[in-house]
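Here it is: the structure, laid out below.
Only one protein chain is missing from this complex, and each of the others stays in its spot.
The letters A, B and C name the chains in turn, as written, and every chain counts its residues from 1.
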Amino acid sequence: MHLSAERRLSVAWVVVVTITLIYLVIDGSVDDSDVMRASTVASVAAIGLALIKVRIVMREFMDVRYAPRILRTVTDALVLTMGVFLFGTYLVGRAIA
Amino acid sequence: MTQERGKLRGAKRELWLAWYVTVAFYGLYSVVFFALARAQPPGRPWLDPGQTVAWFADRHWGLLIGFGLIFVLGGFSAVALALITYSIRRMSVSPAYAYSYLILYAIAAIPGFMFICVAMTCGVMRPDLSPVTTQWLYDLGFLSFVGTMGVFLVGSLIWMVAILIDENGVLPRWFGYLSLVNALTEVVIAPSWIFQRGVLAYNGAIGFWVNVPVFGLYTVAFILLLRDFIRRDDLGTGPLPMPPPDVWGHAKRAVEAVGA
Amino acid sequence: MTAVDGLADDAAVGGDDAARRFPGDPDMWIFVVVESLVFTSYFCIYLYARTQHEQAFLAAQSALTMWVGILETILLLTSSWAIARCVQCTRAGSYAAARQFAFVTAGLGAAFFALKIAEWVHLIRDGYSFGSSDFMQHFFFLTGIHAAHLVIGFVALGVLVYELSDPRRRSHKTIETCSTYWHTVDLFWVVIFAMLYVVR
Partner (left out) sequence: MPPGEVSTSRVGERIIYWTWVPLFAIWITAFLLFPGFIPPVSPRASAAEVAEFYRQDLSRIRYSMILFNWFGVALIPILMLIAERMRGMAHRTPVLRFCVIGVAGGAPIAFLTSTVFWLVAAFRPDRSPDLTLLTNDLAWVTFTCGVPFLIALYLFIALAVAWDDQPRPVFPRWIAWFNVVIALVTVPAAFAGLAKRGVFAWDGLVSFWVKNVAIAVWIVVMAWSLRSAMARDGEVIEAGA
């Protein structure tokens, strides 16, 4: 299927907004009524979804998709680096807490 | 042609001297603050008055000799400044940018490093001051040193705009954007005026351990770029004969080399 | 102007890397990468602090309202979409439409900012402030430094509209660079939102 650039942008928007709304589901599923509870699953999911959105924004909104290979590699490496550091800090922090 | 180039090299002695003095100055500054005076990484902002007295006593000679050296050589901070001012004058922008930069940093030297040297010299000279007063000197020293923010904020932005609108190719545009990163660290340091502990305090994980490496990276970058600029400069007024180092060009070639 | 001043479509270029080009000023991406790493370090420091004081962070975090964060995120994501449309219209030569999308972007950004300020005021009225807890310190710091980036984003939008306004200017490169900056502000918010509102 070949989408026009304009259409493709709108689809990307729908996807990132939908991911944002998933946060409401995560939020609702973790807590007991009003009391907030710690949850590794919720935290890891939150960070993961954020990074997926970051990549979509870069690829689709920022036109990295059409950019030379070097920029695609660098931005993907950036998202990967962010992921490694964020998950790493969170998991190591929990392990030694 | 070779002869011409040789002549130019001799003609650049002022620039090269300024560059080497800049390197020596930043080196000396780091040695004094980190090794001799041990005033960096900064002391803990939450020390009680008695502990600040002990802090001064612990560093007695280091502070006096280290800051004595700064009192002798601190004025050479103007050399880096002069070189940067020259680089901005070499751009196709209004001289107002160059002179703004020069004046901002020239006057900033007083609160930026004179205050800490004076306050800490006084603190060391009078171990029998009331501890509360010693703590006041400790606060004045560190807060003035860390908290002279506006100069680096506005100065970085002035330099950034000059680089981004310059058409002579004096400095690469990526360094202009890096100046924005540096300017934003001066926003990040503002909470160190508010918090005596925590990540945002002037010795905190963000206030010091993120900010100072960013500033260090920025400083190393501009020192290397100034060297490259001096090499390329033809001491003329128009565009430089060669473009500034293109970061993506290098990266691209590197990637292609790996791919081949 | 030629129609293919803009970016080549995937199908059109295929594997030919040379036919591809950077969106905007290639050097702008240095800012994106370095500033992202700086933000990553802020996030790591925050995440580590919260794992060490989990209960205190959770207690303080409960003062935030989830739907406000969601709404703010959607506002910024939509502003990103609008400025991407602005760039597409610029490439297509529809400058009037591009300008309209730029104003939509500015409006959505302003709405985000207004909501953010209202949220701050609300929290401060309820007794939460920069110094009230470790979590709030991180919250006000991260949202504050993001707001500083947003304010610079309005400057970038100003440059963009200035370029679009005059037929003698209209540098596509400058317009794309400004849009890249705006998207970066959006990117940082996407992660900040997950960090402050969702992470448990």
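The definition used in the following text is that a contact is a pair of C-beta atoms (placed from the backbone, for glycine too) under 8 Å apart; a residue touches a chain by one contact, two chains touch by 3 or more.
The model shown is predicted, which means the values in this text are computed figures rather than measured ones.
Across the entire complex, contacts from the unshown chain go to B. Contact with the chain not shown here comes from a single listed residue; of B:I65, B:A96 or B:I165, that residue is B:I65.
With the whole complex as reference, residues 11-15, 17-18, 64-65, 67-76, 78-79, 81-83, 85-86, 89, 102-103, 105-107, 109-110, 114, 117-119, 121-122, 124-126, 129-130, 133, 136-137, 235 of chain B touch the missing chain.
Here is the rule we use: only the chains that are shown with their structure count from here on.
Measuring from the averaged C-alpha position of chain B to that of chain C gives a distance of 29 Å.
Inter-chain spacing, taken between the CA centroids of chain A and chain B, is 36 Å.
Within chain A, the positions touching two or more other chains are listed as 68-69, 71, 74.
Each of residues 248 in chain B touches at least two other chains. The part of chain C that touches chain A in the complex is made up of residues 7-11, 13, 17, 20-23, 26, 29, 32-33, 36-37, 40-41, 43-44, 47-48, 50-52, 54-55, 58-59, 61-62, 66-67, 70, 73-74, 77-78, 80-81, 83-85, 87-88, 176, 179-180, 183, 186-187, 190-191, 193-195, 197-200.
Within the complex, the chain C residues that touch chain B are 22, 25-31, 34-35, 38, 41-42, 45, 49, 130-131, 134, 137-138, 141, 145, 148-149, 152.
For chain B in complex with chain C, the residues that touch the partner chain are 172-174, 176-178, 180-181, 184-185, 187-188, 191, 194-195, 198-200, 205-206, 210, 214, 247-248.
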